[in-house]
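Below you'll find the structure, written out as structure tokens, and then a few comments.
Here the complex is missing one protein chain, while the rest keep their positions.
Up next, subunit A:
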Amino acid sequence: MAKQYDVLFRLLLLGDSGVGKTCLLCRFTDNQFHPAHISTIGVDFKMKTIEVDGIKVRIQIWDTAGQERYQTITKQYYRRAQGIFLVYDISSERSYQHIVKWASDVDEYAPDGVQKILIGNKADEEHKRQVPKEQGLQLAREYGMDFYETSACSNLNIKESFTRLTELVLQAHRKELDELRGLPCAPTLARLEEDEQQPLGSEDTPKTCWC
């Protein structure tokens, strides 16, 4: 079966409840998700393929919507993420402060070399702004991260931030990628993939790991 993409990456959206993570995701994937068999596969957003540096990258984005308060559930997502969006809401000082906590969780639970960027969402709500842009930039600098202010409403920086994080993940996996390009059929990264289209109950279920 011909592959529609060269490599698959898993990105994770993190941040307090209500900062608009699901909105960002909806925007990016053009509201495409599987609502048909909700009870069997759940509501899950479709993956999206984008092209970076001539490489077709399939990105699968995990969202922790509604589960932020469950201490053990969210941790499940960390381990296999290759890129992480740390999202706060510019109209909520508290959500900004909590970035410190989310970032320290990432240090603790996510694999080494995971790529992160900081997102200040709801940038269209200027009249309710509690976190100045400069403050976001400063935090991003401290952590050595890129920073974007986004808005799902006005479609500001959505594509840019997703593409940027994908680029960063690509760079971090440059070595494997070069191998991938050198070989006719790419074994290394292909094995990382978790394809929705795989037949159910296929054998190579990855080891589940939670924390």
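Please note the rule applied: contacts are C-beta pairs under 8 Å (C-beta built on N, C-alpha and C of every residue); 3 or more make two chains touch, one makes a residue touch a chain; residues count from 1.
The criterion applied here is as follows: contacts and distances are computed from a predicted model.
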Protein name (UniProt record) of the chain left out of view, among "Exosome complex exonuclease RRP44", "DNA replication complex GINS protein SLD5", "mannose-1-phosphate guanylyltransferase" or "RAS guanyl-releasing protein 1": "RAS guanyl-releasing protein 1"
Touch criterion as defined above, residue of A:K101, A:K128, A:R141 or A:K159 at the omitted chain: A:K101
Selected residue (touches chain absent from view) among A:Q4, A:S17, A:Q138 or A:N155: A:S17
Residues in subunit A touching the chain absent from view: 17-18, 22-23, 26, 31, 33, 35, 38-45, 62-67, 69-73, 75-77, 94, 97-98, 100-101, 104, 107-109, 194, 196, 200, 205-206, 208-211
